[in-house]
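The complex appears here minus one protein chain, its other protein chains still in place.
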Amino acid sequence: MNTVMLRRSRGMLVLALLAFAGLASAIMPKEFHSTEEAERYRALSHEIRCVMCQNQSLADSPAGIADDLRYELLARMREGYSDEQIRDWFAARYGDFVLYRPRFNPTTWALWIGPFVVLAAGIWGLVAVIRRQRPLPTVRPEPEDR
Amino acid sequence: MLAELGNFAMLLALLLATALTVFPLVGAQRGNVAWMRLARPLAYGQTLLIAISYVLLTWVFVQHDLSVAYVANNSHHLLPLVYKISGVWGAHEGSLLLWVLILAVWISAVARFSRDLPLPVVARVLAVMGFVSVGFLSFTAFTSNPFERLLPAAAVGQDLNPLLQDPGLIFHPPLLYAGYVGFAVAFGFAVAALLDGRVDAQWVRWSRPWTNVAWGFLTLGILLGSYWAYYELGWGGWWFWDPVENASFMPWLAGLALIHSQAVSEKRGSFHAWTLLLAIAAFSLSLLGAFLVRSGVLTSVHAFATDPQRGMYILAFLAVVVGGSLALYALRAPKNEGKPFVASSRETLLLANNLLMTAATIMILLGTLYPLLIDALGLGQISVGAPFFGVLFTLLMTPVVLLIPFGPLSRWGHEENMPLLLRLMLPWFVLSLIVLVLVLLFWPNGTLRTAAGFAGGLWVLAGVGVYLWRRLKVQRQNLTAENVGMVLAHAGLGVFVVGVLVLESTQIQRDVAARPGMSFEVRGYSFEFVGVEERMGPNFVSDFGTVRVSRDGELVATLHPEKRHYKAGGQVMTEASYDPGIFRDVYVALGDPLDANRTEWAVRLYVKPFIRWIWIGALLMAIGSFVVAFDRRFRRRVSEAEAVPAASRGAPA
Partner (left out) sequence: MISRWLPFGVFAAIALLLGVGVIMNAGRTQVEIVSPLIGRPAPDFALPDFAKPSQIVRQSDLRGQPYLLNVWASWCASCRIEHPVITDLALSGRITVIGYNYKDERAAAERWLRQLGNPYHRIVVDETGRSAIDWGIYGTPETFLVDAEGIVRWKHVGPISPQTVERELLPLLDAIGAGR
């Protein structure tokens, strides 16, 4: 992305890398063997987080390290790694932090299942509310919609 | 001098806001008419002072007074005038003053247009809104003062962030704030009602147009932010599920639920507890958003400068306002009464809508805060991004899309003639399935998502069409503004569904290394790279590229992607170039030179089908909401007799 945004955080670390990255941009021509490969690369590069940025994916980041990591991503793809193996590869080096798709493990059960629990509770509540409604007087139905 | 004057005006406004909070509220509790009567003049006075303060800040900015720290940090003498004016809200301190100003305008509007409401109600509402104003004014004045002096004065300004030097960014914050802050009206009414101990359809009817207008502004603000990100950031994205984006999306969803819940409350006298809670939630989420953006708690490209002191201040304010109102709710929320309804009535569908929107809001809140939670618990560091939010949001919205045609078609309270409704929609259901299969088989590069997009959009639009046909032709009734607004908004959703799904499943991008004269083919479009030359702008030097796009041999567009190097701060900005179209955008972004002679350049080419449908859909939703607000019904004087019996009175239907 633009080096502009990185300016906001004045950490030394960022400046250090910026000095190296210079005017690096996220646009890096690569020769793909097929459109499927290009598409898979695009999808995966959006899933992996740039370790050096303020919340950007590998696809969008101009940082030098992101460039290196994109190279590694393509290399792993061409070595025959599956998507899950690639995620494991990155997580082994940078931690789960680097995955935008959170893993499904005891730590993240609340995250993945929580919304459905809320939904289920809501549906249960909805049904309870409907059941509790007192019976309607038998009157002519009111004039249609206002 | 002027800066000090501006500061003084702001402090005076704080004084008035404090008075506005105390006197009318106490007056309402005690029945002291004189004190209640103070509410309006205090409201107007406060607004005037804040306006003066804001104008002075703008003046100081335009005059480029480098002895004011805020100007020195965010402006530059080469900055074009329009950006000197909009730059006032470009950073933390100034944007807070804008927030406060917009709140003051809303407060005055409520004061002005509430003639036919009982004085105690008006007094309480204005007092509550005044309290919010106190919070923000004091925050601004004491921790983030835009009038602070910088002595000795800076020699050169640090320039406005180049990302903000753009027309889209001029309007994005004010629209967004108009939305966030507008929810304070419904919030004020909710708290006033809770304080009063009486929840009345009268206040719901009164606050409905305000909520609709606020939500409309918020929709426009988010839309503009998305559109700006698309054309400005250079990689063609329109939504990133970034924490700050989520911070604006949550109040939007809550506001959507609120709008629908208010409709039920007003017409049926039921769901009052839900409506109150949603009114509190919508504004609370707005405040939470303000906190997230300014406290440094979450990592985001979007965040303002971080400062724990400021973070704690806002958090404390949040705790008082939200905690206080929720405690009030727990103590005084009314029981759900009102006209009864059966399972297959409109009420059920709207309850289901509430439920799904709430679940979605909670999901987004959970995802946004989860990394922080895990970190705080010492369980490690994780990230939650688009793969999570996108999947879950789609899952939760699918029932909404499926059910939406039935909402307007069903009746209040009574059992709808379900077989009739199903028969009405069945042909369209079948047609949608046919479209699904056809698209899957024949649409170039189409996937199941593409097919779902078309089928879903058709289904929603069919629902709207059937509603119109039934109402106009079969029942021979006219459409009220409320009906028209609803039609527009729901149609907007249909359009949006098509846009999102078709775009995300069929868009294509290619990065190429281009020399002058080279051509590249993407999806039937031929991109000819002509070259890059250097050009001068008012405060930047630009690498000005030219790319000719043709299709079937005919020139479609000449695009000029740029890379701008800003002189003041040395930042580099990508200015992508695109050719808009109803059915596709063709988009080009310029990267870096790949060789020392600057003849070979990295260029990114995109074809984005149906992307405009996303924003057109959102625009329709916003317009629909505004149209609803102007229904004559809301402008008629509401008499006690006419209002649906209050929850506390339990009169027969």
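Per-chain residue numbering starts at 1, and chain names A and B are given in the order in which the chains are listed.
In this text, a residue touches a chain if its C-beta (ideal position, glycine included) is under 8 Å from a C-beta of that chain, and two chains touch if they have at least 3 such contacts.
Only a predicted model underlies this, so the values are computations on that prediction, with no experimental measurement involved.
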Quiz item: Can you list the shown chains that the absent chain is in touch with?
Solution: A, B
Practice problem: Among B:369, B:532 or B:628, single out the residue that touches the unshown chain. | Solution: B:369
Self-check item: Contact residue for the chain not shown (choose from B:297, B:343 or B:468)
Solution: B:297
Quiz item: Residue-wise, where is chain A in contact with the chain that is not depicted?
Solution: 9-17, 19-20, 51-52, 54, 64-65, 68-69, 72, 91-98, 125, 128-129
Quiz prompt | Residues belonging to chain B that touch the chain removed from view | solution = 277, 280-281, 284, 288, 291, 295-299, 306, 308, 311-312, 315, 318-319, 322-323, 326-327, 329-331, 333, 336, 365, 369, 372-373, 375-376, 380-381
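Note that only the chains that are shown with their structure count from here on.
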Quiz item: Which integer distance in Å separates the CA centroid of chain A from that of chain B?
Solution: 22
Quiz item: Within the complex, which stretch of chain A touches chain B?
Solution: 1-5, 7-8, 23-30, 38, 42, 46-47, 49, 53-57, 59-60, 95-103, 107-108, 110-112, 114-115, 118-119, 122-123, 125-126, 129-130, 133-137, 141-142, 144-146
Exercise. Going by the contact rule at the top, pick out the chain B residues touching chain A in the complex.
Key: 161-163, 233-235, 237, 242-243, 267, 299-301, 303, 305, 336, 340-343, 348, 351-352, 355-356, 358-360, 362-363, 366-367, 370, 374, 379-388, 392, 396, 408, 411-414, 471, 475, 477, 480, 482-483, 509-513, 569, 571-574, 589-592, 594, 602-604, 653
